[in-house]
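Every protein chain of the complex appears in place save one, which is left out.
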Amino acid sequence: MRAGLPISLGLHAAVLWGGSIAFSNAKPLEEGQIVPVTLVSIADVTDIRAAIEPPKVKPEPAMEPEPEEPMQVLTAADNAAEEADETRIAPDEESVPEPVVPPEAEPDDEVEPEPEKVVEAKPVFDLDRISTLIDKRKDVSTTANTQQATEADEERLVYADRAREGIGTGTKMTVSELNALQTAMYRCWRMPADAADLELLVVRLQVDMLPGGFVRDVKVIDRAAQRRRAPGNAFWDVAEMRAVQAVTKCAPYDFLPEEKFDQWESLILNFRPKL
Amino acid sequence: MTRIFLTVLAASASFATLGLATPASAQIEVDITQGNIDPVPIAVPDFIGTDPQTAELGRQIADVIRADLERSGLFRALDPASFLETQTDIDYEPTFADWRIIKADALASGRIVRDGPDKVRVEFRLWDVFAGKQLKGIRFSTSNENWRRTAHKASDAIYTALTGEEGYFDSRIVFVDQRGPKTNRTKRLAVMDSDGHNPQYLLGGSDLVISPRFDPASQTVTYMSYETLPAQVYMLDINTGRRERLGSFPGMTFAPRFSPDGSQLILTMVKDGNSDLYAMDLRSRSTKRLTTDPGIDVSGSYSPDGKRIVFQSDRGGTPQLYTMNANGSGAKRISFGDGRFNSPVWSPRGDKIAFVRQNKGKFAIGVMDPDGKNMRILTDDWSVDMPSWSPNGRVIIFTKETRGTNGKSELWSVDLTGRNLKRIDTPGQATDPAWSALLE
Partner (left out) sequence: MTVIKKTFAMSAAVLVLAACATKPVPEPEVVERPAPQPEIFVQQEPEPAPPQVIAPPTIQPPTIDPNAPIPGSVEDFAFQSGGEPRVFFGYDRYQLSNDARDTLRRQANWLNSYPEFTAIVEGHADERGTREYNLALGARRADSVKAFLVSQGVSPDRLTTVSYGKERPIDGRSSEAGWSRNRNGFTNLRAFGQS
């Protein structure tokens, strides 16, 4: 699909290199010499698998090594995530200093309304609005156009933040059940504690579960919009990597009540580091 | 503490993006705000060799990498005895499950290939164990003797891939080796690798030397010496050994430090007993006076863009930190906490200023923003001094002295979190450490 990016010694984006090629073994090495050190070329680092669709009845990874197709061992987030966002990452990475969308267009306060101080007591569930969002997002997902993507994502952020006001409404999951999830995450999530502007590095994950609390799929969503919170921050890749790792490491989530599977089968987890 | 936000998103608003056949029902959204800050567990097996010699080299290199990563405080190098898989070829994917069982987040495996009588090729791959993918693959060609630097370079690559910032392992530290009791000390300029290995003297020990500092190219060291009186500032090329006194001023000159582009030196000069800051242009050797007040102005340090200078002054009654423009204008005080503030150094990243605070009989190493906000003390002790930043602005190395007639000085480092305090082993006593840039 995509060839590896040419990379210089100082480039921080190691995490997200590479495209998806079916075989994993033949990854060329980055060339480096000590005296004098010259990095000649860059690896086309193969990613593990194409992952056109998530393996349906995949059991917990650690239990099944799957020797003949090692790249599928993981329930892996990574591929799906990359697949979805691939086209968006590249521009993000390369045009680091420049936000893709003219920043004046949307003042920040609109992007990130503090949930605490929303004036309207009730979240607005406006169907028209939602369908607009859906339409836009459809466009976005099929195009590489980052600008549209961020725009749509951003609206969605606004929406999500408003919706957040509706805490507890209409859900049958109890607070303690969700607390258990957070406790588990505390154990598995290594915050990128040394990152600059840590609190801006919010990573949104879509997590799909299997019965028994196994992770079927995890992927970064709304990446472009999130990254606009701290454009050019060198720690985004690591923040995303750590969040995805946390979800994978904590599985199985067998403490989640079986009878409410329909509710946690698909979750959105927002990793919002607070020191 | 942790907050929970439950969000019921109507219908398939989010699924549209995912393109997945997720059952359309209400979707729960949870905020995770608290994670741990434990070191990242990493497995670094001994690098594979093709013959006994390269196998031995592979063990040594892996040792150095493990030690580097551990010392940073951000990693925990897992005990090789716990490893379940023994890889025989790094070009095949590891059995990730085996590494997940021993709770490794990452795996760095490498090999050494002989490339000639005196040349080897060091290759390694870094794997994200949980995502099951390669994060990095690098090959170095090097001579046998350079294996330590190769190992440090590998450590830097791993550090960068897993933390998002540049490493600092392939760098050097210039310092003053110190011998003898307090009342009869000899001091000698020396240099070593960032992990304390390969210490080498740079000068004989006949003259008192103080405060060596690297230039941005890590080739030249400026320092103060009592070789002639009054003591003056010198420059020494550490490769050629060429030494040069920077002017012969009637008053003592000291506390030299290079500007970030290496073209200027900021130093303190004494005139009629009063210390003021001067900038010296290294090409023309002309000096420009930057401060003129009757207080002690000392310990100047440039911001990484070269536009500002932080220094210490007692113009207000006690030693405090001030910043000013590089031409000496616009001085303003930035330290306002309790105690006396000394020895400021601007971080190479630009975001922090390290300093020494003296308060209630103790000395402390701390950091603050360039505007003086967010002051934090990282470590304190009976006596600490001479902070210097790692090239990536994440670690501070400094001198610690113990009290009493047999007091000794040692080098220690602490990271920006203050949690990772480590002693750096030196052949004898050591003081006045200064970090180089990352080596080319």
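First chain written, first letter: the chains are A and B, and each begins at residue 1.
Assume a contact is a pair of C-beta atoms (placed from the backbone, for glycine too) under 8 Å apart; a residue touches a chain by one contact, two chains touch by 3 or more.
Every value quoted in this text rests on a predicted model; they were computed, and no experiment measured them.
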Name every displayed chain that the left-out chain is in contact with. B
Omitted-chain contact residue, chosen from B:116, B:407 or B:427: B:407
Touch criterion as defined above, residue of B:88, B:183 or B:284 at the omitted chain: B:183
Out of B:86, B:200 or B:318, point to the residue that touches the absent chain in the complete complex. B:318
The one of B:295, B:348, B:370 or B:393 in touch with the missing chain is B:295
Could you please point out the chain B residues that touch the chain left off the display? 181-183, 185, 187, 208, 210-211, 226, 229-231, 251-252, 254-255, 268, 270, 272-275, 294-296, 298-299, 312, 314-315, 317-319, 342-343, 356, 358, 363, 382-383, 385-386, 401, 403-407, 432
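Criterion: only the chains that are shown with their structure count from here on.
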Which integer distance in Å separates the CA centroid of chain A from that of chain B? 32
Interface residues, chain A side, partner chain B - complex: 10, 12, 14-15, 17-18, 24-37, 39, 43, 45-48, 54, 61-65, 67, 70-71, 73-74, 76-78, 84, 115, 125, 127, 130, 133-134, 137-138, 140-141, 156, 159-160, 163-164, 166-171, 173, 175, 178-179, 181-182, 185-187, 189-196, 206, 208, 217, 219, 221-222, 234-239, 241-242, 244-246, 248-249, 262-274
State the interface residues of chain B toward chain A in the complex, per the touch definition above. 2, 4-20, 22-23, 25-38, 40, 74, 91-93, 95-98, 100-101, 105, 123, 125, 128, 130-143, 146, 149-150, 153, 157, 160-166, 351, 394, 415-417, 440
